[in-house]
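Only one protein chain is missing from this complex, and each of the others stays in its spot.
On to chain A.
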Amino acid sequence: MAISSAISSTSSSFLHKKDVGLSAFTSSTSINTQFSASKYRANKLKKIVSVMAPQQIARSPSTTGSVKNAMTMTEKILARASEKPHLTPGDNVWVNVDILMTHDVCGPGSFGIFKKEFGHNAKVWDREKIVIIPDHYIFTSDERANRNVDILRDFVKEQNIKYFYDITDLSDFKVNPDYKGVCHVALAQEGHCRPGEVLLGTDSHTCNAGAFGQFATGIGNTDAGFVLGTGKILLKVPPTLRFVLDGEMPDYLLAKDLILQIIGEISVSGATYKSMEFVGSTVESLTMEERMTLCNMVVEAGGKNGVVPADATTFKYLEGKTSIPYEPVYSDGQARFVSEYRFDVSKLEPLVAKPHSPDNRALARECKDVKIDRVYIGSCTGGKTEDFMAVAKVFLASGKKVKVPTFLVPATQKVWVDVYTLPVPGSGGKTCAQIFEAAGCDTPGSPGCGACLGGPRDTYARMNEAQVCVSTTNRNFPGRMGNKEGQIYLASPYTAAASALTGYVTDPREFLQ
């Protein structure tokens, strides 16, 4: 039978027993103060096409102030995707999915469930809305890992999937023009992230795409199997926590410091089942890559998704990346937030998350006596072009060599090319790669998830001994990068680079000021 008709329209609440207690909502009275981004906000009724210049139309009165049924951004995205005029946190709705992403770790299992449940000859709901990105365990001799990429390829062929970023020659990633690397960064670079859409992925850091003002969250294999067959998912509408970040960002801070500050504030479960919305003058000043860093780690606070309102920066980034029309949405002035947190970013200092939890926050300078064994720059969180530029900036400022082994794993092939070609500002035309070599770093590894999550034993830069590592990655639970007794200090690329230069956890102001 037709799979699309196999879904009952019921919105029974058989998933998500939590998220009750909405009566605890505080009707925030001070939420109209940070709407300075509105000059970039498009009229929500107009379609935005990527080739258009950013719209400068002021928001019409009907989308601010006295709106009936005011909603947050996340509520609006889910309302549109579920074809409902209005949603309230706690509502369970069937949501139409715009993009489903899967990778080599969860793809094979998701396909297995899809076939078991929909039949061996079943077809996916939309061959153009599925994006398959091998990235986790690629450069390994592990046979099962290699087989899993083969399973992806077979499924893509069988289903005629449009977007598959394949790799066949593992000896040299550069001879695989289709290969990208870390899925979340590739999704952005290849134009699969668009404002107002719903993007699901079989990876917890799928929330990264919230940087584009869309709803993005991670799901399991079974849910993904269901989405493959139907294009729909049952979701509970999350209440929203709002984070207002104002003030000029000091030049020794990066978005990683901001999100470590927030996670330290609300804990690793402080946003469980909730959406995290980031606004304020600091957020408006952030580049897309920095916004991604912010949204990437909302799952480390337990968050369901994170969002940054789309603006001129977003539209500019998307130019030439997608031809699909998109329509951004924004929180109403009267929208209700569970709570609101305000930070004066100009007063923050470089941070780390100490072992073994991302909320174990400390000032980098408080940890200056912590001797380290290695530094790792990479992952969806800290392996983007600007992350490597930041590391190069610190090395350049110091003119010194690293004192501990320093491993560099560009997230994607595009990032790798940038590392080898883009001139670092103020260096007289040197590339990151040249600066890294002069500083004595290990040669940048092949793009992918690398040692962020340990992986097979032969993974490059995997922490096989009980060492102390400063890392630009996202998690530092026991065993995350390999050895169970290893200690991971999560830090910004600035702080990681400064630490590499001293062999101790180091505040980057030692080199940047």
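Basically, a residue touches a chain if its C-beta (ideal position, glycine included) is under 8 Å from a C-beta of that chain, and two chains touch if they have at least 3 such contacts; residues count from 1.
Assume contacts and distances are computed from a predicted model.
Asks: Tell me the UniProt name of the left-out chain, picking from "3-isopropylmalate dehydratase", "SCF ubiquitin ligase subunit CulC", "Squalene synthase" or "Actin family".
Replies: Cross-referencing UniProt, the chain left out corresponds to "3-isopropylmalate dehydratase".
Asks: Touch as defined at the start, partner being the missing chain; which of A:D154, A:D169 or A:E485 qualifies?
Replies: The missing chain is touched by A:E485.
Asks: Which residue from A:V93, A:C106, A:C183 or A:V198 sits in contact with the chain not drawn here?
Replies: In the full complex, the listed residue that touches the missing chain is A:C106.
Asks: Which one, A:S82, A:N148 or A:T406, makes contact with the chain that was left out?
Replies: A:N148
Asks: Among A:K116, A:K371 or A:K401, single out the residue that touches the unshown chain.
Replies: Missing-chain contact among the listed residues: A:K116.
Asks: Just the residue numbers, please: which parts of chain A touch the chain that's not shown?
Replies: 1, 6-8, 10, 12-18, 105-106, 108-109, 111-113, 116-122, 136-137, 142, 144-145, 148, 151, 202-204, 206, 218-223, 225-226, 268-269, 272-273, 299, 302, 304, 357, 453-457, 475, 477-480, 482, 484-485
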